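So that we are looking at the same thing, I have put the structure below in structure tokens.
Partial complex: the chains shown occupy the same locations as in the complete assembly.
We call the chains A, B and C, going by the order they appear; numbering starts again at 1 in every chain.
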Amino acid sequence: MLRVGVIGCGGMGKDHIKRLTNKIQGAEVTAVSDVFEESAKQAAAICGAKVYTDANELINDPDVDAVFIVSPGFAHVESLLTAIKAGKRIFCEKPLCTTAEDCLKVVEAEVASGKHLIQLGFMRRYDKGYMQVKEALTSGEYGEPLILHCTHRNPEVGTNYTTPMAVHDTAIHEIDVLHWLVDDEYESAQVIMPKVTKYSHSELKDPQIMLLRTKKGVCIDVEVFVNCKFGYDINCEVVCEDGAIKMPSPIYPSIRKNAAVSTTIDTDCFVRFKDAYDTEVQDWVDAAAEGAINGPTAWDGYLAAITADALVKAQETGAVEKINAAVEKPEFYK
Amino acid sequence: MLRVGVIGCGGMGKDHIKRLTNKIQGAEVTAVSDVFEESAKQAAAICGAKVYTDANELINDPDVDAVFIVSPGFAHVESLLTAIKAGKRIFCEKPLCTTAEDCLKVVEAEVASGKHLIQLGFMRRYDKGYMQVKEALTSGEYGEPLILHCTHRNPEVGTNYTTPMAVHDTAIHEIDVLHWLVDDEYESAQVIMPKVTKYSHSELKDPQIMLLRTKKGVCIDVEVFVNCKFGYDINCEVVCEDGAIKMPSPIYPSIRKNAAVSTTIDTDCFVRFKDAYDTEVQDWVDAAAEGAINGPTAWDGYLAAITADALVKAQETGAVEKINAAVEKPEFYK
Amino acid sequence: MLRVGVIGCGGMGKDHIKRLTNKIQGAEVTAVSDVFEESAKQAAAICGAKVYTDANELINDPDVDAVFIVSPGFAHVESLLTAIKAGKRIFCEKPLCTTAEDCLKVVEAEVASGKHLIQLGFMRRYDKGYMQVKEALTSGEYGEPLILHCTHRNPEVGTNYTTPMAVHDTAIHEIDVLHWLVDDEYESAQVIMPKVTKYSHSELKDPQIMLLRTKKGVCIDVEVFVNCKFGYDINCEVVCEDGAIKMPSPIYPSIRKNAAVSTTIDTDCFVRFKDAYDTEVQDWVDAAAEGAINGPTAWDGYLAAITADALVKAQETGAVEKINAAVEKPEFYK
């Protein structure tokens, strides 16, 4: 039984605590922490865990085998470095850190520790549809991937959602999952700004088309449209030399009514990727129990950070922006 | 240019006159007839044709090469026999005649004439989807057909529509097209009566499931549901030894809106089979111009009549009713 | 932690032991039994459980809170009656018993015990697709169900598979899930025998069309085709007064290759219903932990038995066979 300490007891923290407690095999939440003691206590009530307000204390609790970081992004770096020092297994919700520099520090600390400790919370790699596409790609039956056409559509966002958030909060998932899908890294980024929907506001250009090119020359277009109104609609088609592969959507009955046959589109990202969250955390628990780590790494977190930076720059310049890692990919992550 | 005389100038007659005049290559309507002179005159105005109130006079007009019968069903037999005697090419809207006996008279008259003269107006054989299924079946790639699952759904019908009309006015199209599809004749019929929809009335059992068995043992189920509310929805799946073939529906864009992706279902049979009507009549004109006849024959009309009779009987008895032709299929039609 | 004793350590028994051990939250297998000691020992090695060769001893082991019966069908009745007497929670793989009489004995024993103890292993009720259709039906948005069109297709079966097995081993799943779907019981059964596929043999009529009518008048057709060659293909469309609902198939990418766009059809029932098995057992464990029982009951097992008997009789007679329970549905199960 893996004894997990959860850092961060907001909405998503509580969700993960419930998941670890009720859904996941082989784990129990033994400690929780939050800077707001009340939140931590409420979360502890779900699972009967110890309560901390200092994340570092939780990390160093000997009853904590593994650390689950769901605190706000800016707080990740300190917890990560502490947990690496303590040699604890780590699950860290995305983003790894809020700056590429901090991401790199974490990468260097993990490399220095000599042990793979961190799984980053990009759950899409655990979505059945993406996994099926990945399997098709690695089967060799379709030759090399050349182009990816993707959409990331949300029904709507609040007025506090601004143009760069289309990268940091939305396209960030594509940034991670797509380079994993084609087993490649990004080389450059561009953003195209179409006519803005009437449902947007002055601080948000919506929709956007984000273009990414990988080192092997795969070209990716991602339509990011966060006020599309009709649903949370994630699509991904991979065009290869010997065929094109389109990711399936979640199943729903097809309904004949009102002179149409229709199928539901999800409207909530947590419903859409519910199973992926479960699978992701179970995989982390299973691996951690054996002293291993699968899934997205700290290096992937660093790549996501520099790619996001390039996209945000490209939003402003309209130009093609290079994506350059400050260091070579460490052998450790290959 | 085939000079066509149209008998019957009601709604459907006028439609055919417009079709022959504006859409079809190689034909012109030179005469029209209707027992209501006013109707005939209105129809004549569309195409500049001679007006008759006596169908037999129209048939014998030397300016009429070919006769197009769209009069009420009960009037078909006389026009058919007159036109056969006159040696004119004939297109006859379904039904051939309203009784099996009359159908047989027409069959015998055509056989006696020694010439193939009659094309019966079962337009589904000219529908692109059915033709594609037929092509797949005759390709041999799928082995023998074993089962057909079909639906014939209408949005709604009037209160004058009664139980037997589910056979005569609705399933009659399946009766013709399905035995053509599998190149076979019917052996027996059964009708199953499910719970009646709240949208029906006391004189109409709706929906019904009609079961037909062919001589080679193909078993067919046809859901006839004439108050299904949602659309005019024609489906046909043929289950074969080496695969199953499902007829496509007409094309419409797929629309993402309101948390669903949807595609239109037709609501009007004339829209659904519009192209089939055009193709059917063009094929008749093309063949007639060369002195030939394609498409459904008078014999098919006879088979439809005896099959419909068996289904109506089966509606009443609930039993399996045999379908027996009074005569062997004439060599003439093989 | 629910301590489970598993009776029957064949292939499916071992599968369930692995599931209970590795996948399911809140259960551990503490004892296993099999008349073949070697099988029991192999199974015990998976989970570190006690080994029995006598099922009754396992049932009465105080370290066994709940009993999981995966022995051959003929052995179920004795284990069920013993476990009821012992007041243990029970999961029993289908069939409940091999005869309707034995099923009734089990029903009576459970009723006499005054406690809901038995969940029967009809996993389809836990399939996401069926659950979505059920949810749509109970939403009231589509009115009353009138007709169900279903297929149960297998790629192929061995030569030891004979005509009645199309009921007992194949349609048995539809028998259970469909009456649950429409919240109704069966009234009569009929079987139609189409032309036999060339891939069948003298002892197997394949395909078959099974017709069921419920007490409320819902009419069901199930195509059972166990040598369809192309896949394990489960379909279910519910035609209602205000719309028709078609169950979705499992997700797979759509592939463009070789002048076609295609999607995988499963070929293995355990792959097709893998998630349903997991959900079913988890639901049993969750309920059992609270002293409750959900899912298919012993009464459902009895209904399945009498319905299967009627279908087998109908295979032979070709007639409509009545389905009559020997007793009224006990209040206990309402």
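Worth pointing out:
Just so it is clear, contacts are C-beta pairs under 8 Å (C-beta built on N, C-alpha and C of every residue); 3 or more make two chains touch, one makes a residue touch a chain.
Treat the numbers as computed from the prediction; the structure is a model and nothing was measured.
Whole-complex tally (this structure file, single sequence, 3 chains shown): 4 copies.
Following the convention adopted for this analysis, only the chains that are shown with their structure count from here on.
Under the stated contact rule, the graph of chain-to-chain touches is complete, every pair of chains being in contact. Chain nearest the geometric middle of the protein is C, using mean C-alpha positions.
For the two copies, subunit B and subunit C, the CA superposition rotation is 180 degrees, given to the nearest 5.
The geometric centre of subunit A is 58 Å away from that of subunit B, both derived from CA atoms. Centroid to centroid, with C-alpha atoms defining each point, subunit B and subunit C lie 44 Å apart.
Centroids of subunit A and subunit C (each the mean of its C-alpha atoms) stand 39 Å apart. Residue positions of subunit B with contacts to 2 or more other chains are 228-230. On subunit A, the positions that touch subunit C within their shared complex are 22-25, 128-129, 132-133, 136, 142, 242-257, 263.
Across the complex, subunit A is touched by residues 155, 228-231, 233, 256-267 of subunit B.
Those residues of subunit C lying in contact with subunit B across their complex are 143-144, 146-147, 149, 192-199, 207, 209, 211, 213, 216-219, 221, 223, 225, 228-230, 239, 241-244.
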